[in-house]
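Sharing a structure, written as structure tokens. Questions coming.
One chain of protein is taken out of this complex; the other chains stay put.
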């Protein structure tokens, strides 16, 4: 044992030494220590110097409110005062500034979503009583406390039996230690951080028993190592059995420091004096401690270099000491309460902000509610716990018996916000190095709001979020502004998290492979095995192209295109959205949604359709099949599958509930294979023994339900997004892979989305989202033919607005670069010939799609161009930084304009 | 030791009581209101002006934004006004004699899908022709510009490239507001805090003044600059505007030694992050979908945000969130602002900046001052008139600004 | 003619982890039914299924080897043994008659995972925000909800507990990875003593 470890007492395990290093030096502590208590046990009180002014600093607290003693452990910046000691711990002192290192974190984080009747936050006497009272009723109760052990301030109190609540006996009560309530959100949603688990608790009732934080005192050189909160001194002595000093002066504004003095004396530590701001502290306390009490006084300064050696009380008196324990009063920990939208009010008697009203289903008890006597804390907690359980439907609402406790005193406090002295050395926020002088400067600049002062001085913006310095700052502002009380100034806003939470904990399991679901089609494994290069489309992985050995993307796409135009090719089209639309009014419904008409579509036929938003802009497109009199199957683009279903449901449920039509998503019921090319008919004939695939028997834009040669039921449609003869085979998802393999065995060339894009662009078919961007109407696309003149549909009225009816809107056109080898980049802007290329250059539009075409033996593009259709035949320029591509405007169709190829 | 921020001036502003009447009253003491006041004095010599603020000056979105400044917008109308702003930013620290830490460290907008790439290239080309600096970077160039971005192809949404605007960057938000406020105050403009506008004094369709918690105040012209609260104010005058107010959240980490040299934004993965001068990582989250005036949002939005951030920046895993907060952003149907006259005589609006108005602060003040001084739109704000919703001539910046900051 | 065998993305998955078993139930038949619950067709449907349709939200009616799950006020999912779908579709269409509604075979539209064992709830609790405590959820309860980042239809089959987790096939591999990852995590929060475990462990 070192001289600083007291010979007995404490809740540390003296039989369990723990080795650790701090700033590269080796030390030993005990199991049950925090890093801070272990350092004190080794005589180390001084920590890293302050951030901005480089002043020596020491450990100030024993908990989450520590402003100084921060350490870097494994790249994480943590307070030494809450860091549990463990073997091999290696910590480096830091002054409020972390350092991220690139070491990958192997720690696993996860989350829990739980519900309860009563959540108790804080496991001090008030919280324990509340949890016991609630738990015994059978209510689902959760008690969360940030510390390693339950007990709260009782851990720092000698001789209190902590086993009385017997929580382990209640099967529906869950105790979460080392678990901090970090955020309190709407409808009693409380987020708890427990090491590597983030709990999301939805509670019917909440009892907040979060205790109180002791405040420091503000005087010159109050940041010197050896100035420590009185409650922290008590906790170090009683809980950890370490002595932060041997000769102590106590400075206080309230009764609580007297108990500290008694405990120190009992531990054999000298208390030289108590400096009490009150002219007449309770006589009983003064008599009980039996040390000099300097009344009506305040500490005004300290001496010492790296450690306090004496304190000044006014100009005349100086008392030697090696530790100054201060109690500037207590702040009820209203953080959670305030986050819950509770309002606080200023209470003169204890000079603190206390809970007032709150709209959520919660109660605040114990020191958090400014109840500072132990017996009252217990009673308040028990009553609240019983009440909460009762309101949640459990128990009769009566509180259980409580253990007897000695009476305590809590007479009025007398705050000391400002004392004489050098204000540039009177620290308010140790982490931010800000002083009374800074606050004076802020108010002098004309600032009246505490929020402005906070931002001018940065008080309260550090890791500890002003848990210690916040209220003293308000006190100083009040004095400087001549306000009647700190209550007139008010607090800044309490925000989550209550204590810092690592990014990794918030991210939880949603990382790497699990970051966002990867959606795969039934054929995915085949694509992987055949070397597909994938692209992300929404959450889907779709093959972009299938390079062969030695091929780059361009070569692969040209080859795939050639196969589709001249031979036989196949594509996985399973990701397209599919919705069954059923009911007697299905046709009428589709008529109201699509720009073109569907009510009269023949059974067994398909029709391409387009959807607009109410503002008239193109939203989605797809082919619609009529399955039966009252049944349609609509298809959507991959990215909009969910959006279109939602769109249908919204209009039907909220606008036209009288329409007898219902929707069912079947996107994933079906796997879809497009078989494309002049060779497709011959290749499929043996696969589709029951069908006559001839153009006469199986017309374009019709479909058949059939059975494949391997017995698999299929729906085959003659639709073509490439302009070639094509068949689309739909089979149940579980037959997708085998059917794909069946088709692949015919020698079809698999192709990806890029080839699909080239083929459709050669035909002038648009891709919604690529050739449109939410500002394009069907007319702009040259698709007037798809806009019915005879019926109303969503979006129609918008076409006659002045701007939508303008003739010079951006219209879809084709572009042929003058040099057939020049590839216009997609996204290239277009300008008229002859305009000077000095910015701002008037732009006419942009290239939406651009490719090399195997069929055309050249490059080509689609573009949206202002008044584009009138420019057909003219040349436009695409300035690209260091070069300019000239291209001729054409009709947006490049291949087989007569449509002769689709029948093969 | 940490980066020391520049000292603020000894004096910022008087705290006057409101007078009975002013030539111009600006409702809302955020960045836009304060900049408008400044430019009324600077450009138009109008100093008989009051800025009425219901709380503390610049305590609304101005106190809450992630401070990203850029001008690389898609459409000509937007590029013109945001680029005007960026040019103003470049001159303002000197002009206002206030070091508000304007740092042109460059903004990357990452592309993760071929669609992102097309949109990015489109924007770069449009920007260049509009005289806005813009470059397209390939993944290696991204890595060079911002070494901590994970560009490996194995991540869920690999980085396929990025647009870079080198002149873009950040500035310290409240210092900016105070710089405008101090100079406006020096010109004799009254900045009146704790003064909430609660109604309008009117004669038929003509607005004569405002009712406030500090008494009635008359004015020849009244300009609303109340951001998220504009609908509420307009409602007091019987006007309905195409605005919806949503929570938008942001967060900061503890102070960290410099790790992140620029600003990175990703629409697809939903991240935008920079490291402020003090050293904290400043990050924005997505807009909460529902309407709200509560200045706070939902925690799952933050959780998603962190997951996304770690995909792009694995090095952030051990950083801590120390504070989260929310603002109230006023969103228009086309994600562009509304600046100009209203159907009520003497009443003007400047609103709808949504998630991205900080960067526009100087230009917004410039054109709004012009509008309030002359009664007519400045050429830069002409396209942003309310009428566009009737004609359909929207300036749709959704594509380029899905998470517009 | 022998029909080509069906394949699932999970390929008959069946794994055991401490306290849980996760396996795929291959190819149960699933039919989506939508109709007005108070119309006359509802009675006919009840007759043809042999039980009334569950009208209490988020409950299941089991009859023989058919499970009828409430999906919405006018929507149900009839889950039955492999091969049952055509029979059910025919019967339901007949029962529906000319009344508005819809009957769709969706057997391939969801993969059915069975998660069972003492820790099953603990695993789900890591990514599902609905209350699965026995007081709130239990046998013959179902819910459409989110599990991790996937939409699922969750059905508690028995007290053990055994759950069916029904998910779109495209999400199945993701969800299985997620479930197995969640199943790997040791149980947390069972710390009743109030004195925590060693931080280094």
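Lettered A, B and C in written order, each chain numbered from 1.
What we mean here is this: a contact is a pair of C-beta atoms (placed from the backbone, for glycine too) under 8 Å apart; a residue touches a chain by one contact, two chains touch by 3 or more.
Note that in this section contacts and distances are computed from a predicted model.
Per its UniProt record, the hidden chain corresponds to "Sarcosine oxidase subunit delta" from the list "ABC transporter permease", "Cobalamin biosynthesis protein CbiM", "Sarcosine oxidase subunit delta" or "Phosphoribosylformylglycinamidine synthase subunit PurS". Looking at B:124, B:227 or B:243, the residue that reaches the missing chain in the full complex is B:243.
If you put the hidden chain back, the residue from C:12, C:57, C:83 or C:97 that touches it is C:57. Set against the missing chain, the residues C:20, C:33 or C:130 yield one that touches it, C:130. From the options A:798, A:811, A:850 or A:890, the residue with contact to the unseen chain in the full assembly is A:798.
Seen across the whole complex, the unshown chain contacts chain B at 229, 231-232, 235, 240-245, 289-294, 298-300, 333, 389-392. One chain is missing from the display, and on chain C it is touched by residues 57-58, 71-73, 75, 129-130, 143-146, 151.
Interface residues of chain A facing the missing partner chain: 185-187, 189, 200, 202, 341, 359, 614-615, 646, 649-650, 653-655, 792, 796-798, 801-802.
Here is the rule we use: only the chains that are shown with their structure count from here on.
If you average the Cα atoms of chain A and of chain B, the two centres end up 22 Å apart.
The distance from the centre of chain A to the centre of chain C, with each centre set as the mean of the Cα atoms, comes to 29 Å. Chain B and chain C have Cα centroids separated by 47 Å. Along chain A, residues 200, 510, 513, 516, 518 each make contact with two or more other chains. Across the interface of their complex, chain C is touched by residues 31, 84, 86-88, 108, 110-115, 123, 140, 148-151, 162, 167-168, 173-178, 194-195, 197, 199-200, 202, 509-510, 513-514, 516-522, 524, 540, 580, 582-585, 631, 660-670, 708, 710-712, 732-735, 737-739, 742 of chain A. Chain B meets chain A in the complex at residues 1-2, 4-5, 8-15, 55-57, 59, 63, 76, 79-80, 112-115, 117-126, 128-132, 155-157, 174, 193, 253-257, 259, 278-279, 298-299, 302-304, 306-311, 314-325, 333, 388, 390-394, 396, 398-399. Against chain A, in their complex, chain C makes its touches with residues 1-9, 27, 32, 34, 74-75, 98, 100-110, 125-131, 133, 135-136, 148-150, 168-171, 173-175, 177-178, 181-182, 185, 188-196, 198-200.
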